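The structure appears below as structure tokens.
Note that this complex is displayed minus one protein chain, with the remaining chains in position.
Chains: A and B, in written order; residue numbering restarts at 1 for each.
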Amino acid sequence: MKNHLNYRIAKTKVMQWLVYLLAFLTVLPLVFILIYIVKAAIGAINWDFIVNIPKPVGEIGGGIANALLGTIIILFFATIIAVPIGILTGVYLSENKTGKLSYWVGMCVDVLQGIPSIVIGIIAYFWLVRPLGSFSAISGSIALAIMMLPIIIRSTEETLKLLPNSLKEAGYALGMPSHRVILRIIIPCGFSGILSGVMLAVARVAGETAPLLFTAFGNPFIETNLGKPMQTLPLLIFNYATSSYEEWQNLAWGASIVLLAMVLSFNLLTKLITRKWKIQL
Amino acid sequence: MKQNEQEIQVLKEDINQMWKMVISQLEKVKHSFLNNDLNLASEVIQTENKVNAFELRVDDDCENYIALYSPVAIDLRLVLSIMKISVTLERIGDYAKGIARHVKEENCASFNTMVIEQLEIERMFDALLSMMTDSFVAFTNESSQHTGKILSKDKEVNEIYHQSIRQLTDYVKVHPEEAHCILMMTILLRNMERIGDHCKNIVEEIVFYLEAKVLKHEGKTE
Partner (left out) sequence: MENTIIKTVNYSSFFGTHQVVKNVNMEISKNTVTAIMGPSGCGKTTFLRGINRMHELLPDARSEGEILLNGEDVMKTHPILVRQKVGMVFQRPNPFPNLSIAENVVAGYQLNGIKLSKSEKEQLVEESLTNVALWKEVKDVLSKKGTFLSGGQQQRLCIARAIAMKPSVLLFDEPTSALDPISTASVEELFMKLKQDYSLVIVTHNMQQAARVSDKTAFFMMGELVEFSDTKKMFLNPEKEETQNYITGRFS
């Protein structure tokens, strides 16, 4: 009996160490990537880098100002498009757990989540770029919005599903119509979960390149008109990293670290905000 | 639980009133007997109905209380002891009425007056009244401190009773023509002795209520 017990204790220890090891191995690539990028790019980051646009080939210096601004603008409009549609769809799915429409909507969301980003880019190209006649930032925003939708919808739905039914009942019992129960009780109570879903979606698409290839297309200059092509960080990295000019390659490294910093800080911010704003049920 | 406490107050109030009424009956019947007061005797006989009505009321209160409040512990002991005390009080009331009827209906006034002192009837009445009053005080003050004293008074009552019976036995041999009143007196003395027993029962219920101790049917008296 005692021998068997010792065997089991030993087995537990082995499994524990195995788990620690594998976790460590998982983190390792991330650490390497970070170290490598930081080493390669840290020299390039300075104030000039942020506020200048890339210089023509051959000249020293330049920066990523147009790409930075473009990323921010395109993400902003993508968020504006995706959030209302996403949240309301999430609300619909959480309110109607049975029913044919609910089932098919859920199915579509799952399918949408699996569509490759480049396919979304191509579709946006055919739907928006061709008819409108030119590449544009707005078509890029729309493509990104389509990618954000499944994330926002699912996280909204899951958050709201976790809210106890008694909250809604309390609202109804006070004589509230359905739309008020949702807008004034359900959504505010699930706010932190919904918000984190939105922020995660933004962080996710911030680094997408493929959908922007045929939509926003890229622009060597600063552009604020949504109807015109615009530069973004991933596009810049994509184009400049494989070029044969060393200055452009440096810019690509610098842009990489900026993009990485953006995404990481956004994720951290999400964690902080959800913890602070979480409504204790 | 305020509602529960209110109900208990009502119960206590009702049994207290019944108690006071029976004590007053006993006092009246004492005076009526010692002074051969026929009017007072009539009063006692009429008031007996009220005592019976009280018993029904207390019964009703207790039934309702048990049904609606499911009492436990001290509350349960209270209601159980109140139920038994009310029955006992009603019996004491009956005996008091019996004594009053004796005064009113039997023509033994002269005989009674003659033997009162010898048989120590007044002392017996006083012992009974003291038992009744002391037990009432013990119940309302919720103190079982002096229950020993009350129980010893019952011994006193029993002694007087046995003594009186011996004296009457001797007397009837010498005065057989007064047999009727002598027999009536024996019955009266017996009734008073029963009142004493009932008072003792009441004290036992009070001790059960306050201390959850069962003194009933114990050989010893304290």
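Following the convention adopted for this analysis, a contact is a pair of C-beta atoms (placed from the backbone, for glycine too) under 8 Å apart; a residue touches a chain by one contact, two chains touch by 3 or more.
Remember, it's a predicted structure, so these values are computed and weren't measured experimentally.
S.K.: Sort through A:106, A:171, A:211 or A:254 and give me the one touching the missing partner chain.
M.R.: Answer from the full complex: A:171 touches the omitted chain.
S.K.: List the residues of chain B that touch the chain left out of this view.
M.R.: 1-4, 63-64, 67-70
S.K.: If you put the missing chain back, which residues of chain A would it touch?
M.R.: Counting over the whole complex, chain A touches the hidden chain at residues 98, 164, 166-167, 169-177, 180, 184-185, 188-189, 191, 279-281.
As a working rule, only the chains that are shown with their structure count from here on.
S.K.: At what distance in angstrom does the C-alpha mean of chain B lie from that of chain A?
M.R.: Each chain reduced to its C-alpha mean, chain A and chain B end up 93 Å apart.
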